[in-house]
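The block that comes next holds chain A.
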Amino acid sequence: ACGGGGDELEAGEDGLTPLTVMQIPTMDAGPLHLGVEEGFFEEEGLDVEVRIAEAGSAIVPSVVNQESPIGYANAVSDLQAIDQGLDVKFVANCCAVGADPEADTSRIFVLPDSPITDVAGLAGANIAVNSVNNLGDLTIEVALENNGVDTSAIEFTPMNYSDMPAALERGDVDAIWSVEPHRAISESRGFTPLISNFVESFPDTTIGYYITSGAFAEANPEIVAAFQRAMDRANDFATENPDRVRETIVENLQIDPELVDQTNLHVFAPGLDEESVKVIAAAAVEHGMISEEPDYEEIFIRPGE
Partner candidate 1 sequence: MSALAPVPRESRLHAVALPAAVVVGLLALLQLLSVTDVLPRSYAPPPTEVLAALGRLLTGPALWTDIGSTLVGWAVSLGIAVVLGTAVGMLLGSVRWVQWLLTPVIEFLRPIPSIALIPLVVLTIGGARDGAVFLAAYAAVWQMLVAAIYATGAVDPVARDTARAYNLSRVQTIRWLTLPAMLPGLVTGVRIASATALIITVTSEILLGGVPGLGQGLNLARSAGDLTRMYAYVVVIGIVGLAINTVLTVLARRVVGWQGARR
Partner candidate 2 sequence: MTQTPPILHVDRLAKDYGSFRALDDITFDVAPGEFFTIVGPSGAGKTTLLRCLTGLLEPTSGTVEYQGQAVDGVPREFAVVLQDYSRSLLPWFSVEKNVALPLRAHGVAKAEVAERTARALADVGLRDAARKHPGELSGGMQQRAAIARAIAYQPEVLVMDEPFASVDAQTRADLEDLVLTLREEFGMTVVFVTHDVDESVYLSDRVAVVSKSPSRITTVVDIDLPRQRDQIATKELPRFSQLRSEVFAEIRNRVRDVDGPTSPEYVI
């Protein structure tokens, strides 16, 4: 099944249609888990199984071959996949950035005794990101440019979030980019935060989406619609019950509860935020991460259509 035709999913004996959804092991996954726990998916006739993958590069092919018909990836990854000609469509919002820098889930840190003391100092710095040519460097560059910093000399070094503090303390990099729960960890280690790069680059913007393949959506429009409806409820529920989000993360991702308490949560909004995709796509083109903006008529599975 290489993405040619869509396989139609069949309901099981219990009347529920089994649906695998792939997620990365980050805190973005809260609403999805809550949706399963609260029965939102079941009520829509879906039996959702959440599977964990390390990164978008493994999730996108599994979405394309419909092994996992729906999956999560950040907007930049999604746009890159589309840019390379993969049959990827946006389905629903996962998580968004607010407008309060203090509440941002993402931050750049330096050592307390670092010669870099302000945002301007980051020009020419070596910054650790989880992967290059992706959401991290894009938001950092945009945020810094918004603050009038020249980013042309910045170097990005890819590594796991968990390896970053050690690299920073050893001086292998000048600054690190931490997202939750690593932001909270960096905070607790006493590193100095310099900038909240999500809020300062794309405030009030959705940055993570659930995606599917066009072929699947065509063959299973009701399932996609059902997923969208359930996901909307889950996002709403998550917004109203931040404590439940933290709980489910503690349970499903096995993160230390005390640490989770110190984390900031994303903004969880229902629907499919097309404007954010356009904003990010424009910036991605500008920063050379995709060759051109996609055809916006083609890439959304609009709810209720």
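In picking the candidates, the idea was that all candidates are chains of the complex that A comes from, given by their letters.
The definition used in the following text is that a residue touches a chain if its C-beta (ideal position, glycine included) is under 8 Å from a C-beta of that chain, and two chains touch if they have at least 3 such contacts; residues count from 1.
What you see is a predicted model, and the numbers here were worked out from it, not measured in a lab.
J.: My understanding is that every option belongs to the complex but just one is in contact with chain A. Which one, out of 1 or 2?
T.: 1
J.: If you look only at chain A, which of its residues touch candidate 1 in the complex?
T.: 2, 20, 22, 25-26, 51-55, 57-62, 64-65, 67-68, 160-162, 165-166, 169-170, 181-182, 185, 189, 253-256, 259
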